[in-house]
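One structure is given below, encoded as structure tokens.
One protein chain is absent from this view; the other protein chains keep their places.
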Amino acid sequence: MKKPLTIWAVGGDLRQARLARLLQADEHLVHIYGLENAPELPRPCETGLDGVARADCVVLPVPVRGEGGFLNAPLCPRRLELSRILDALPPKGVVCAGQVDGALRAMAQERGLALHDYLAREELAVANAVPTVEGALQLAMEALPVTLHGSRTLVLGYGRLGRLLSHRLAALGAAVSVSARSWADLAWIEAYGYTGLFTDGLDGHLAGYDLVVNTIPAPVLGEERLKQLSPSCLVLDLASRPGGVDRAAAGQLGVKVVWALALPGRTAPETAARAIRDAVYHILQEQGV
Amino acid sequence: MKKPLTIWAVGGDLRQARLARLLQADEHLVHIYGLENAPELPRPCETGLDGVARADCVVLPVPVRGEGGFLNAPLCPRRLELSRILDALPPKGVVCAGQVDGALRAMAQERGLALHDYLAREELAVANAVPTVEGALQLAMEALPVTLHGSRTLVLGYGRLGRLLSHRLAALGAAVSVSARSWADLAWIEAYGYTGLFTDGLDGHLAGYDLVVNTIPAPVLGEERLKQLSPSCLVLDLASRPGGVDRAAAGQLGVKVVWALALPGRTAPETAARAIRDAVYHILQEQGV
Amino acid sequence: MKKPLTIWAVGGDLRQARLARLLQADEHLVHIYGLENAPELPRPCETGLDGVARADCVVLPVPVRGEGGFLNAPLCPRRLELSRILDALPPKGVVCAGQVDGALRAMAQERGLALHDYLAREELAVANAVPTVEGALQLAMEALPVTLHGSRTLVLGYGRLGRLLSHRLAALGAAVSVSARSWADLAWIEAYGYTGLFTDGLDGHLAGYDLVVNTIPAPVLGEERLKQLSPSCLVLDLASRPGGVDRAAAGQLGVKVVWALALPGRTAPETAARAIRDAVYHILQEQGV
Partner (left out) sequence: MKKPLTIWAVGGDLRQARLARLLQADEHLVHIYGLENAPELPRPCETGLDGVARADCVVLPVPVRGEGGFLNAPLCPRRLELSRILDALPPKGVVCAGQVDGALRAMAQERGLALHDYLAREELAVANAVPTVEGALQLAMEALPVTLHGSRTLVLGYGRLGRLLSHRLAALGAAVSVSARSWADLAWIEAYGYTGLFTDGLDGHLAGYDLVVNTIPAPVLGEERLKQLSPSCLVLDLASRPGGVDRAAAGQLGVKVVWALALPGRTAPETAARAIRDAVYHILQEQGV
């Protein structure tokens, strides 16, 4: 990657503002557009998109599309139409955006632009799991009357979140059980020293936990299973919409559920911004910039 | 220890109420006095101290002395005079209290009572360090824009709190430096895999940290040292009054300081109550009850 | 899985003898054939294969094929022809074997037998990684004049062995670097707290290590790279034949190389036998036995 590059950060929330700061700290020539209400910007916002056509790289926010089909730009006093933004972008520059949908991709192709979706990159998903998992620990500590040390915890799912979460919980002194769906995953769970359970066979094994954390994006904690939990058990749901817990049933049963969404940006925005920066750099390297 | 014992829980805050619940869960005959406003009591409060003379054990709160020299009983609508409480206590029973001062000890001796100070017991101090340290992690996670994972942290002091805190921080993936005052402590610090520094030689080595946690009850972070911290560094002070940080200087310098007091009761009251229960049981065992 | 099952253990080495003991300890009806010279057999060897046709399950060794195409049965005083063994096996029973080659699979099909290769199962590969990695620690401790605690170690490859090995090394207090080939793996490596390196970019980054462990089954440590190692660096090669280290070059350069093969059976035969037992049980469950 050559240095310095001319990089535009367009739209987005506080993470985008932090990203702009990080890019400037790496000595790139940073331009900012559509973040007028962000505090501590590294430099003033541009008043127009005139110069963006000469950028080496443009970073659009995650998610790139906000309400009503406009650019996601909650810190901008104006509404920014996605089509106008795309019209201004440099055909030769590298355009990065988070969570690109099919319609937007089509709009970009019409204009001869290649949109690189950094949120689709595996390394960003892994890097985001780190602040997600630590945010989950924070929420659990806040909500539990006992320490995680010495607590009995159950993690549902052994994907990215489940792996790191079980590692951190065990490190803090919790007794960790993890559910998964294959013998191979159960072998991994035991190789790391946790107790393995089959997700399909959880019924009858749900009592006695202080904390159950769901990472599976499927309805795994329905009424029947919620009934089996200990009365003081806290349920933390990390699965994205619609989550994995029957919230209505939980409410009726008096089970305390915390639904934790968008943790990286909320609990560790600087770490989240660094992860996006790294993914953007990887894209630039792959594009030979 | 025989079972069931007749145990009175007198005065105190929510921890005392939880303690009463734990004792009852262990199948002791529990009487409660002076906790009228506590939620979820395991049984109604006594209206008087008549039966207390027949108790095997009486547990007074920590600290036993509240404002104005009365019993520490914030959940009781009446003021309870310590002298009257002591008058009612059983000379043969085991009386436990937290943080007993000389005047109170003299008052007890006049009445032929032996007061056992559970807060003076080393095992309770260690057991309390567990929720204190986890509460400190929680506060740090809440205040930091970065994850503890990957952060550079400095722990001042390698006593009870310093040892457990450095263990937990390292377990979460922080790079941990610890300051201490002896070669032997530095050898322990390195045997556990942290970087050791002499507390007296910290000057010039304070930049570059994301988090500094003080556990030393002495003025270790004065103006000169605060100036050396990185602008974004968070300081967490776990030392009891008056703390170890020059708060006025920190305010002027713009250093963010979180002063964390009474963490066990605040962040993990159930764990804190269990630690008191265990200490009371140890006293009873030693007294041959 | 029903109990008790009639299970035959046929051929193999000490692991197979231990496996027979484990199966008997689980209250199965165990028959042993071709292990005459093994110590501590749970029951005497059968003199013939007459009863095997009524077995619910037959376990052949790993590897099933020994020298000269006979059954791998080093503890049997006679040579056992694979074709004759197969002739005797029960068509309805579950036949398990380790490392089944194409010729053997064809021979089995001719006889209407389904051979289940337990070594091909992912969970056994993971379970075997546990004793392999611990055996590697043992060999490194034996060969190094320094403790792993405080040592600088480099693990080449982040597959099964690399993941568990880096976890154990870090747990013992080593400074751990790991090489991998993708940004995603590097994100995992950092999420677990190790330092990540690209395998392709190792040149120029190989000095300063006390220990380098190769887990990649490809020639990654050729002469040019071996030259860059520190003079006292130990190289441990866990890759199966032909290994990943240019042994001739290492010899000329005076680099100490330990080539560690078949570690599970050598350093933790009981753990290795348990892993096979579990895989056999999984096969039986899947076959509805």
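To keep things simple, chains are lettered A, B and C as they appear, and every chain counts its residues starting from 1.
Here is the rule we use: a contact is a pair of C-beta atoms (placed from the backbone, for glycine too) under 8 Å apart; a residue touches a chain by one contact, two chains touch by 3 or more.
All of these numbers come straight from a predicted model, not from anything done at the bench.
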Can you say which of C:131, C:162 or C:243 touches the chain missing from this structure? C:131
I'm checking contacts with the chain that's been left out. Which of B:25, B:114, B:184 or B:207 qualifies? B:184
Identified contact with the non-displayed chain, of C:37, C:109, C:147 or C:182: C:147
Interface residues of chain A (partner: the chain not displayed): 149-150, 173, 190-193
For chain B, which residues lie in contact with the unshown chain of the complex? 121-124, 126-127, 129-130, 164, 167, 182-184, 186-188, 190-192, 282
Which residues does chain C use to touch the chain missing from this display? 18, 130-131, 134-135, 137-138, 141-142, 144-150, 168, 171-172, 267-271
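Definition applied: only the chains that are shown with their structure count from here on.
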Work out per-chain C-alpha centres and flag the one nearest the whole-protein C-alpha centre. A
Could you tell me between which two chains the number of C-beta pairs in contact is largest? A-B
Centroid from C-alpha atoms only, then distance chain A to chain B, rounded to Å. What do you get? 36
For chain C, residues contacting two or more additional chains: 190-192
